[in-house]
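Okay, handing you the structure first.
A protein chain is absent from this complex, but the other protein chains hold their places.
Each chain gets a letter, A, B, C, D and E, in the order it is written, and its residues are counted from 1.
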Amino acid sequence: MDPVILFFVLGITAGLLRSELRLPAAVYEFVTIVLLLAIGLKGGIELAKQPLGQLLPQMVAVVVLGFVLALIAFPVLRKLGRLQRADAASIAAHYGSVSVGTYAVAVAYLGSQQVSFEEHMPLLLVLMEVPAIIVGIILARGVSRSTRWGSVVHEVFLGKGIVLLLGGLLIGWAAGPEGVLPLEPLFMDLFKGILALFLLEMGLITAAQLTGLRRYGLFLVAFGIAMPLFSAVVGTATALMLGLSLGGTVILATLAASASYIAVPAAMRISVPEANPTLSLAAALGVTFPFNVLIGIPIYHAMATWVLG
Amino acid sequence: MDPVILFFVLGITAGLLRSELRLPAAVYEFVTIVLLLAIGLKGGIELAKQPLGQLLPQMVAVVVLGFVLALIAFPVLRKLGRLQRADAASIAAHYGSVSVGTYAVAVAYLGSQQVSFEEHMPLLLVLMEVPAIIVGIILARGVSRSTRWGSVVHEVFLGKGIVLLLGGLLIGWAAGPEGVLPLEPLFMDLFKGILALFLLEMGLITAAQLTGLRRYGLFLVAFGIAMPLFSAVVGTATALMLGLSLGGTVILATLAASASYIAVPAAMRISVPEANPTLSLAAALGVTFPFNVLIGIPIYHAMATWVLG
Amino acid sequence: MDPVILFFVLGITAGLLRSELRLPAAVYEFVTIVLLLAIGLKGGIELAKQPLGQLLPQMVAVVVLGFVLALIAFPVLRKLGRLQRADAASIAAHYGSVSVGTYAVAVAYLGSQQVSFEEHMPLLLVLMEVPAIIVGIILARGVSRSTRWGSVVHEVFLGKGIVLLLGGLLIGWAAGPEGVLPLEPLFMDLFKGILALFLLEMGLITAAQLTGLRRYGLFLVAFGIAMPLFSAVVGTATALMLGLSLGGTVILATLAASASYIAVPAAMRISVPEANPTLSLAAALGVTFPFNVLIGIPIYHAMATWVLG
Amino acid sequence: MNSYKRKLLTIVTEAALETTLIREIDRSGAHGYTVTDARGKGDHGVRDAGWPASANIRVEVVCDAETAQSLAAHLHDRYYQDYAMILFIAEVEVLRPTKF
Amino acid sequence: MNSYKRKLLTIVTEAALETTLIREIDRSGAHGYTVTDARGKGDHGVRDAGWPASANIRVEVVCDAETAQSLAAHLHDRYYQDYAMILFIAEVEVLRPTKF
Partner (left out) sequence: MNSYKRKLLTIVTEAALETTLIREIDRSGAHGYTVTDARGKGDHGVRDAGWPASANIRVEVVCDAETAQSLAAHLHDRYYQDYAMILFIAEVEVLRPTKF
């Protein structure tokens, strides 16, 4: 098992044992900022090497993928889960969007398995964050006039996550591989160490979400495991269609399978306030994140190997 | 363009678009502390290599330069800008002193242009921080008995900036190049990455200062561009007189052109409280810092090349 | 003198001169977390290389050492120092336990002296943290029924220090030297730089403790110097008995000589609240920490060389 | 020195609401506000500030009784149902009546 | 909108006491609390929050008069002697009487 995963396990364990261990909010923010910038930069460097036009099919495909996954999740949550409209819409948005932390773990995993992948994946990551948010808002409130779309767009595109990822992408793209070289000691060499600290904190947070889970029962657990498995299949199929490499397929499956816990919760809190954040975070963080990180990614790897082999 | 500058541009853009991106105060402090220590250490290592006596002419020259620039700025601000006595004195102090962030960008710039410079520059940086503060206080209040010089000296010499720069210098000097080696991964290898985070934050702060600017009009913009250009000429002339190398000349010009936003604002707030900090920060951070970082340094480079060529 | 020590001196000096320099609490926590994890990881890697059973004698020995040192310190504090029961018990617990910061300085010291040592020392460090705490509580309150041992155990074993050290040990042990490789840039390469920042902060904190010292007089100063010297002798003898190498002997002597200021103060505050923390911190941080760091470690080195030579 | 009676309205709520809340305060006619970071527990469970989604803010507004009452009532009607939020009002004395 | 009188109990004490204090509040029957990080000075000297051992917390509890009195008295008896701690109680108005 990759040692960064062990940090996640340490965090969960410490959290469940009610240890005094707690990372200050500022450390969480620092670590998040470095990760987001690092992922953006890495993708940007790659973009500098190839014509953007060539990536257009992939870009369109992941946007559609984001829409579709949210639209599929919604009726399941509504019918099978008997959740309220707003809650179902909000959770659907979480699962249609993506988790940067899960992406980073997948990158680390492929690294230690020495499987290479298309390095422009961070571009797809950014593109896939947004569509599900829009779906979620429309599902919750309809396309009513009263929705303040101005502030929705602001919330979505100017949130910390997107700004740093996109900013990193653009800087990496503008500076190119040579230009970014002096930044590598911080953003590349420390990447795994910083990711370890991030996962330690995520473990502590995940442990706290489990309380939410206990209250809202089995359905969320089932959904939190079944949905990523289903999404990973859709993601793998999409990757196949796009002709991605083995590594690229694993990443796209992981992106599809992952559920957002940075951009989407913030956007939903403002745009669909009547949705209960405890539900979506319990599912996305309490179930799906650990599932993907501990079990899912190797499964998606096996699946991709099988499909592409 | 150096990628660290792009982080500054990202920060300004995010700030102007009112993004939710915000670095916690603790991250700003951490990044500042590492930069200040790194700059000090680097200079100290160099001091260990050469007799201090030999540097005396340069040391005296920059102290005089600090005094002179503040004394020139004051009447301009008072007469042309029609600013109140305290405001003119405070702004003059900012421009007579130096900006560590600008210095760091100049170092990064020369690095990527592969221009070497006298490595003891951090010593001159420290020396140049202080004189203008004293000029500013005297200009504001006269040499009145009521000035509590004890607390002024305390404020100036025991502020975070000077303590860390000077501390770094002394440690670097005592430990020498060999001794500092194990500290290099943090203070040298990460330097540019940390500088990038610092400039990201500076961009956000700069964007916030622009509000101040809008209120106080054109004069500050003009002064914030003309003054560094003039100071750079004086700095270049001084460097010529001192026989500095091309790189050293660019650095000294940049130091002269830069306006303080760490040591001086803190000192002025306590010692000349009637000066409006919005004015000086709008000029120093809202105009001069971005001007130097984006346009000024290459100009000073061209100027030095032309003069020395 | 190792440059990291100079950072400690800088911190003390700045603190005594009442400089404005202050590290935000979040930076202190960040630096502490990285140090604890790094020390744990390093020890864990080593454990992966050798059968744990072989280390059993050492493990038992240091646990006994922790008990014994606390039991020796107590009557001295009570009789010679005429301290109240709770205060004597609390201080005894501090001195029977160990200081991670002092350990890190000893490691850095041996590194720059190019003296190698048994790399599993972090395991002994963890084991030696706890016994003195239990002694302290029993000395203060007897083995009364009313002591809530459940919450004591929780406080002791789930405090930040132990969780991170032990967590690091287990992760290093599970991942092995290969697995930890990608984490090295953060946890190994930056170690000395991070230690420098930590010692800077410790200097500031130490300076603040000196006020406490001034109030409680000479006895604490004498005890704060004599006790580590005595403990170092006991530690050296134990190392000799265990057949440790020169480096290992220095480390064990240093561990014995060091006084806790993370785990023990927190545990005492909850379990022996009537003990005055100013007294124990003044001794442990105001006297013993600087003594060990500045003078003690070289003395223990000389002692070990003499004994083993 | 004379002193004048004003109200201090304190709001503890989710950090995610900061921008929105500040807009509401600006609109209410109050002349200023003070924000500190907080954590806590209430009907919506423990909010321990470990990460942005579980952080609270504590906002104080000094203003006249009428503004305090109407702002409190408005926030109550608009946000109480969907957000972790409490409101309370205390009596305070200030030195400069025109400032608040 | 009607408003109802409640008490605001504020406690400033050592950060080390946070877990213990929260347990006491939970037991007291109060429905919630708010915590902010603080530093300060009092009879136990300067506590400057430079590191955990010298950090303070500032805890607020809105509750009825009886709970406030009994919680304050209990904390006073149990912790005042051994810990840096102050307590004070203010009168506040709240909008929803059942919440507190």
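Here, a contact is a pair of C-beta atoms (placed from the backbone, for glycine too) under 8 Å apart; a residue touches a chain by one contact, two chains touch by 3 or more.
The shown structure was predicted, so the numbers you read here are calculated from the model rather than taken from an experiment.
Enquirer: Considering the complete complex, which visible chains touch the unshown chain?
Expert: Listed by label, the shown chains it touches are B, D, E.
Enquirer: Among B:Ala14, B:Ile205 or B:Ala304, which residue is in contact with the omitted chain in the full complex?
Expert: Reading the full complex, the residue touching the unseen chain is B:Ile205.
Enquirer: Which listed residue, E:Thr36, E:Ser54 or E:Thr67, touches the chain dropped from view?
Expert: E:Thr36
Enquirer: Kindly note down the residues of subunit E that lie in touch with the hidden chain.
Expert: On the subunit E side, contact with the omitted chain comes from 10, 12, 36-43, 56, 58, 69, 72-73, 76, 80, 86-91.
Enquirer: Touching residues of subunit D against the unshown chain: what are they?
Expert: 1, 3, 6, 8, 22, 31-37, 62, 90-96, 99-100
Enquirer: Tell me which stretches of subunit B touch the chain missing from the display.
Expert: Touch with the absent chain occurs at residues 22-23, 25, 28-29, 201, 204-205, 208, 211-212, 261, 265-266, 269-270, 273-274, 277-278, 281.
Everything that follows uses one rule, which is that only the chains that are shown with their structure count from here on.
Enquirer: Going only through chains that touch each other, how many steps at minimum separate subunit B from subunit E?
Expert: When the steps are counted carefully, the minimum from subunit B to subunit E is 2.
Enquirer: What's the call on subunit D versus subunit E, same or different interface residues, using the half cut on shared numbers?
Expert: Since fewer than half of the residue numbers are used by both chains, the interface counts as different.
Enquirer: By mean C-alpha position, what chain is farthest away from subunit C?
Expert: Farthest from subunit C by mean C-alpha position: D.
Enquirer: Please report how many Å separate the Cα centroid of subunit A from that of subunit B, as a whole number.
Expert: Each chain's C-alpha centroid was found; their separation is 41 Å.
Enquirer: Rounded to the nearest whole Å, what is the centre-to-centre distance of subunit A and subunit D, using the mean of the C-alpha atoms as each centre?
Expert: 34
Enquirer: Averaged over CA atoms, how far is the centre of subunit C from the centre of subunit D? Could you give it in whole Å?
Expert: Roughly 45 Å separates the two chain centres.
Enquirer: In subunit E, which residues are in touch with two or more of the other chains?
Expert: Expected reply: 37.
Enquirer: Which parts of subunit B, given as residue numbers and ranges, touch two or more other chains?
Expert: In subunit B, 20, 24-26, 30, 185, 189-190 touch at least two other chains.
Enquirer: For this structure, enumerate the chain pairs that meet the touch criterion.
Expert: Taking the chains two at a time, the touching pairs are A-B, A-C, A-D, B-C, C-E, D-E.
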